[in-house]
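Just one protein chain is left out here, and the rest sit where they should.
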Amino acid sequence: MSGRRQPPAGPAAELDDGQALALLATMRRIRLFEERVAQLKRADEVHGLIHLSIGQEAVAAGVCAQLRGDDPVYSGHRAHGHAIAKGAPLERVMAELMGRVDGLCSGLGGSMHLVDTEHGLLGATGVVGGNVPIALGSALAARLGDSDRVAVVFFGDGAVQAGHFNESVNLATLWGLSLILVCENNGFAEFTPRSAHTNIERVSDVVAPYDLTRETVDGNDVLAVREAFGHLLAAARAGRGPMLLECLTHRVRGHYEGDPARYREALAEEDWRERDPILRLERHGVAAGWFDGDAVAAVERDAGEAVSEAVRFARQSPFPPAELIAELVYADRGRG
Amino acid sequence: MRETTYLKEINATLFEAMRGDPRVLVIGEDVAEGGPYTATAGLAEEFGTDRIRNTPISEAAICGVAIGAAQSGLRPVLEIMFIDFITLALDQLVNAAAKAHSMSGGQLRVPMVLRTQGGAGQRGAAQHSQSLESWLAHVPGLKVVMPSRAVDVAGLLSSAIADPNPVVVIESKTLYFRRERVPDEPEPVPIGRARTVREGGDVTIVALSRLVGEALAAADRLAAEGIEAEVIDPRTLVPLDLEAVVESVRRTNRLVVAHEAVAHGGFGAEIAARVQAAAFDHLDAPIERVGAPFAPVPFSPPLEDAYLPGSEDVYVAARTTLGRPAAGS
Amino acid sequence: MPTKNYADAMLDVLRTAMEEDPSFVVMGNEVLGIGPEGAQFEPFQREYSERIYFPPCSEASFAALAAGAAMCGQRVFAHLGLAPFTYPAFSSIANEIASARTSSGGRLDVPVIMHMSHGLLHGGGGQHSETPMGMYWNLPGIEIVMPSGAREVKGLLRTAIRSDNPTLVVTHAFGYGATDDVPDEDYEIPFGVADLRREGNDVTLVACSAMVGVALEAAEQLAADGVGAEVIDLRTLVPLDEAAILASVAKTGHLVVVDEGRLRCGVASEIAATVSERGFDSLRAPIARVARLDVPVSASAIHEAHISPSAEKIVAAAKGAVGAGAPAASGG
Partner (left out) sequence: MAERWDKADRTRLLERMLTIRRFEEAVDRLFHEQAFFAHYHLYIGQEATGVAVMEALGPDDRLATHHRNHGHVIARGSDPSLALAEILGRDTGLNHGCAGTLHMSDPDLGFISTSAIVGGSISLATGAGFALKQADGDAVAVGLFGDGALEEGVSFESLNMAALYSLPVVYVCENNSPGALGSAGGGFPTSVSAVKDLTDIPRTFGIPVETVDGRRFDEVHELAARAVDHCRRREGPYFIHAVTDRWAGSQPLWPEMTTGETEIARAYDEAAIEGEHADWFRDHDPVLIYARELLASGDLSRDELAELDARVTARIAEASEFALAGSPPAPESVNDYVFA
């Protein structure tokens, strides 16, 4: 296969202390939020199929930190982190997972279908890879509207084996749209290791025939994600696209909450502490003098409070009225 | 009055919509060249290939593109060349387009139009001749229209482009080239309103798409025998103008439902189920359904001709429901 | 008789098929659902690891792959996942599998077994809660099986595996753990023969899959109120045992069709239309359909309950029909 194309030169991603702390705060919020969700799922307070991204927070944080509010973002079934990183209010995400009327989607969407148009999260899908072509449509709208918005779609490596992924890469390349495909390659498609689904080791190799600009990074290193994505984003903003960022990461939980995950070995605690993207940034940030231990503790405390507040908010929100579902089938409120 | 065709009206409506609204764009396979039936001919010349976009043979992806573009403020008109190929885009249509508004709690809107054409009669065999409207009507969140004549395809396509929801416009390939006379200033055709094509007091015939013409032919034959049939074209399947049908059945007390699709699980079943519930005491005879047999569309002309419901079947069904079976049937 | 759940019943049949036919293959992820019963697959998987495949997220391709293999005489049990995940495979199923026999002029059999899970999942939300049989049975060429319990799962799956036609075996996503008295030995339940689950003289309740249990529950409640309900388990949708339904309606004069799929253009529509046509003179009241409301499924439990058929809704519809009161003709 032809060698990987170099990412286009873009402005170097400057990182100041405040931004570093913000990245840490985002990841910590996602982590504590999801740990709480796991508890609430066991207590039957959140409903439905729940897919957690614990261990993958660096991708959501590193990517979304650099996006504008009007950049359309799409996600899949493992979307909590992306929604939170893109700016969706924690309490409204929690209320959605609890099926309450103050949830992002008034309780109609649930965990797998988070949407927050106000913050540019245009969709999350429960169909593996189903949002890739839809994100392409948003990129097309940006192009035709002379906007420099960049569309971003998150997906797992399992999505790459679905035909619509390849169709979309072809179209995006053909039309040169400003779309950045962000693959969270956690090595598992649902319950099955990548090696059982394809002979192609790296997702970035799948798109090689299209000569797409592509980059593979350590997805557990938020600084690496941020920097690589920053370069791609600058180029996409300038109208050069599409591109693919492959983030090699690790899913700590099973495919969904309740999944006994017998199909794989758990990572040893020690190894995990080494790879945990949050601990890594904490260690690095303190060593680099970006922030100190007190700031780290404050981040954790604030995030914990925000999550508790989100739970309080969600619990007091009523369930949606039964009639709402019939009202929302059609945009003009008409029934079919 | 002026002379036109169903196909010319589609083309003219697209021109008009694109001139009137810069958000409208046309996406599909070969659309810049006009497509196999020339429905989009000339558009690329006037509006350029940015707004008339040829695509690869990738129905799933291009349907997704239309959804994303619609969610982001455009008004895409997606062409799926044959309705049979909707199967390739069904995941996007059912799991995304139809549900986005509801699943997002009303935040997202998908004002896209999916134009496609169905029906047999051109010896297209099992994969290019199907009538799949019942599948689409089974999907809440989609609106489904099925025009039977030039003036309706223009009006409904226009209404569909203006609609804030995903609308599937199912055209009929056998109606494309028929010459029709239409008013110079046709009335708008709102989505969800049936049309009484012919009035009559003895039996109600509800017919879809191509079968409207067949029903009229049957009605003429019945009239010659002293039976006055009322022919209703629902024009829109979702939302269905049930009241127009029920009102008619309350007067005629007899109903025939006719379409080209496989009768089993077809849209006729839905109409029959609703009418028997809404007008049970008014029905003097069983509702007769006319549709294709439970078999894939065969290629051979005599087989396809026998397979396809036509005016003879409508006529026989009407006679049957009147308790006066046609001779030999 | 031993007590077994759906998963046991399926494994009984799959094991026999593996033993009888050295080329029999099982392909699919979470074949026994995504619940705890999935664990029951493990010993089977170890035993037949050579003939069990966990395919990529490529539903279109592996449905067609199973069919292509079937055209060469191999039997593949292809688990396509949850019913909504079969939409990406719709062209393979509708265009390739359903029409292949007719298009070859009867020269090619396609004995592929497609399996999927359907139904409301209690929180599955918009994209994991489909029961699209109204679409599948408008598609000539495929046999459709919807077992109502573990006993039926075993007998019907066995028949499906032996059928020379493409079969769609549809089990309820919540049913894998449901138990029944199921014989150890192999047996077949013929297609197109409904099962009269309960006799009654006043109203006929027709259902399939998990709705049979709900209908039986409704029948109990109706009995307490002096209404004798007859409950018919269709077992297969294609072929459909119209005669059984018509015979029952001839006796009761009233029909309530229960279906977990959506109302409009659903399974209940066709059954209502057929009976209203062929049982016209027997019917003493409008046929009521109790089906899922025509809306996308919400993640909210309140909404899910609101749109689902339930024993209470069936009871109300049945009483409406028998009382010849207001026609109970809407879904939900």
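Think of it as A, B and C in the order they're written, each chain with its own count starting at 1.
In the analysis below, contacts are C-beta pairs under 8 Å (C-beta built on N, C-alpha and C of every residue); 3 or more make two chains touch, one makes a residue touch a chain.
None of these values were measured; they are calculated from a predicted model.
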In the full complex, displayed partners of the excluded chain: A, B, C
Among B:Gly20, B:Pro36 or B:Pro325, the residue in touch with the chain that has been omitted: B:Pro36
So one chain is hidden, and I want to know which residue out of C:Asp12, C:Glu96 or C:Asp202 touches that hidden chain in the complete assembly. C:Glu96
Among B:Thr4, B:Thr40 or B:Thr55, which residue is in contact with the omitted chain in the full complex? B:Thr55
If the hidden chain were put back, which of A:Thr26, A:Ser75, A:Ser111 or A:Thr173 would touch it? A:Thr173
For subunit C, the residues touching the chain missing from this view: 23, 25, 51, 53, 55-56, 58, 60-62, 64-74, 76, 91-92, 95-96, 99-111, 140-141, 143, 163-165
On subunit A, what residues meet the omitted chain? 1-2, 161-167, 169-171, 173-174, 196-200, 205-206, 208-211
Across the whole complex, list the residues on subunit B that are touched by the chain not included here. 29-30, 33, 36, 54-61, 84-85, 88, 122-128, 293-296, 298-303, 305-307
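In the analysis below, only the chains that are shown with their structure count from here on.
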Among all chains, whose Cα centre is located farthest from the one for subunit A? B
Of A-B and A-C, pair with higher C-beta contact tally: A-B
Inter-chain centre distance, subunit B versus subunit C - centres from mean C-alpha coordinates, in Å: 30
Rounded Å distance between subunit A and subunit C, as computed from the means of their C-alpha atoms: 36
Taking each chain's centre as its mean C-alpha position, how far apart are subunit A and subunit B in Å? 40
Among subunit B residues, those touching two or more other chains are 60, 91, 95, 99, 102-103, 140-141, 238
Subunit C: positions in contact with at least two other chains: 60, 84, 87-88, 125-127, 264, 294-296, 298-299
Of all residues in subunit B, those that touch subunit A in their complex: 25, 50-51, 53, 55-56, 58, 60-74, 76, 91-92, 95-96, 99-111, 140-143, 163-165, 192, 238-240
In the complex, subunit A touches subunit B at residues 72, 74, 103-109, 113, 115-117, 122-123, 125-127, 130-142, 144-145, 151, 163-164, 167-168, 170-171, 174-175, 325, 328-332, 334-336
In their shared complex, at which residues does subunit C touch subunit B? 60, 84, 87-88, 90-91, 93-95, 98-99, 102-103, 125-127, 130, 132, 134-135, 137-141, 261-262, 264-270, 272-274, 276-278, 280, 283, 285-289, 294-296, 298-299, 327, 329
